[in-house]
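Of the protein chains in this complex, one is absent; all others appear in place.
Per-chain numbering from 1; labels A and B assigned in written order.
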Amino acid sequence: MRSTDSRQRHAGQAADQLPRLLPADSGTEPAGLAEHLARYGPLRSAGLNRQRREALIDEVDRSGLTGRGGAGFPAARKLAAVAAGHAPIVVANGTEGEPASSKDKVLLARSPQLVLDGAVLAAEIVGASQAVIVVHHSVREIVDAAAAERAKAGADRVRIRVMTAADRFVAGEASAVVHWIEDGVPAPTRKPPRISERGLGGRPTLVHNVETLAHLALIGRYGASWFRAVGTAEEPGSMLVTILGAVNQPCVCEIAIGTSLAETLSLAGGTSAPPQALLLGGYYGSWADAAAAETLPFSSESLAVLGAGTGAGLIAALPQDACGLVETARVVRYLADESARQCGPCLFGLDAIAGELQRLAEGRTSDLGLLRRWLGQVDGRGACSHPDGVVGLVRSALDVFKPELGQHAHGWCRATRAANVLPVPPRRQP
Amino acid sequence: MSVAAAGSQGLWFVSRASGLVLLVLFSVVVVLGVAARTGAAPRHWPRFVFVELHRTLALFLIAFLALHVITAILDPYVSIGWAATVLPFMSGYRTLAIGLGTLAVDLGGAVLLTSVARRRLGFRAWRAVHWLAYLAWPAAFAHSLTAGNDLGIWWVVAIEWGCAAAVAIAVLARLIAGVGHDSGSSTPAGQPSAAFERVTDRERTHR
Partner (left out) sequence: MTAGTRLLVDPIACDGRGLCAEILPELITLDDWGFPIIRDGDVPGPLTAEAREAVRVCPKLALRLESSSKASSRP
């Protein structure tokens, strides 16, 4: 799988051409196997040769591909860790428990074959004979059909199993996906052991976001240099982003990492009026002042100055007629309810934080000192990063929406709109 | 009285006395176990004291048990036999009564052994066996009522009643703590329920 000039000339996808993962047209149908192969060319299987598998891991390492599920862990390192184990298995994670994020669903709905390519390639790299792909119920049929098409063509040496994801927020966490597949319980599990060592059925398990696998499938075809042709030096490649809120055409778009936020927002038809703030990354992400953020490149390195990152690729624009505190309080109530209820600090702490934030949002007397105390007590004290993510979100809200804190303390709120901006599913009854 | 008879009397006396001590110890161990589990706010003693005492007295129990069993078997005037130490209802003498004692030893022994190997067994297996303590005590109590002849002595009866009352109250407290605070909905912030474990268990097994 060497990246040679001759291969790039034959490649169906020029290095600097976007989109890479999504079809160029704005249709709604998934690309069938034939259409997929016509666009990208064939993906030669890695074969069982250890040398070739290691060479591929090196190629992925050189590409600088990092996880697109939100954590941003180097893909090559995960591949190497699992490849070192005995009888590994691959899990393609398309759960996308974030209600605001749609990129994985859209990717699976439009380019399922690319994701399956990546899952199969990952399996061959680590020496797994099976790949389980866990997808949102809305795209289950499409992925089933895509897998069936491949089985009929008989090209894969890896067995593909399609499963529907659980409908919970934390169900997308890596160990929760494994737990879901194994026992039907979408709750994170204790670490140690790491799932790369002991995961599904006690085997070394590679869990990758479906977008990461899609990128992998292209690196397998065109090589590391091709992958790095867009993006930044530290964060190479392209990524899918979900843009919603105060934009004219909410969408899932593919951008080169490092594209300015202003340009990225224009892909969604721009904003009719300048937003006051942006939620970046996801519900585990951070709020940022819109004016300060729009000039910045959309990359974790650049956004770090605002305490934000690219996360799971969410960009939510908060319009002028909304209140960031009210929106955040609603999201945090949802996140607290979505606790897997396994760890005390998460179950009780997030509930307390959500309650206090609710009081703040409603303009009732609230104790900011107590809220900050609880944020400190909850951070990092669960078996997964759910409490950490919520703490980050709340802290950024308290920072960016400081004026609103004062307004609410004086009994008034800037929000004049009735509709919510950030999507939150209806509260489930216990 | 001949030396042999005196010796037998001595053995029998030690067996009865140690049996009584055992009953008191066992009852205290059960009460301490429940106190460790259900005690909300520790009043004068921190909770770990209950746990440590529970553990220490249980180990102490073994010593008295050995005394109780060996003296009873060695006593030539009653035919119990060594098999009856672990196999219930093998005794020629008062088969049912002794058998209940053996049952208590078997069940209590399982609890003890699993507690010693707790870390290796894991919490769930350990706890499942530990519930057997609630069967072991009634067996021991029934044994204490039927295996000896001392219920004519007023203070023996007082001890029996006292132990029964203490354990009954403890079991009641355990039941109340188990079913109290139980709700499927989110617990109000501030005070986690003593049944936190139950709430999460239900969530986990709910499929």
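Just so we're on the same page, a residue touches a chain if its C-beta (ideal position, glycine included) is under 8 Å from a C-beta of that chain, and two chains touch if they have at least 3 such contacts.
For clarity, every value in this text was computed on a predicted model and none was experimentally measured.
Residue A:383 is the one among A:292, A:383 or A:413 that touches the chain missing from this view. Although one chain is not drawn, the whole complex shows that of B:51, B:67, B:97 or B:132 it is B:51 that touches it. Among A:109, A:123, A:278 or A:352, only A:352 touches the chain that is left out of the view.
By the touch rule set out above, chain A reaches the unshown chain at residues 73, 189-192, 194, 342-346, 348-349, 352, 373-374, 377-378, 380-383, 385.
For chain B, the residues in touch with the chain missing from this view are 36-37, 42, 46-48, 51-52, 118-119, 122-123, 126, 189-192, 196-197.
The working rule: only the chains that are shown with their structure count from here on.
The centroid of the Cα atoms in chain A and the matching centroid in chain B are 54 Å apart.
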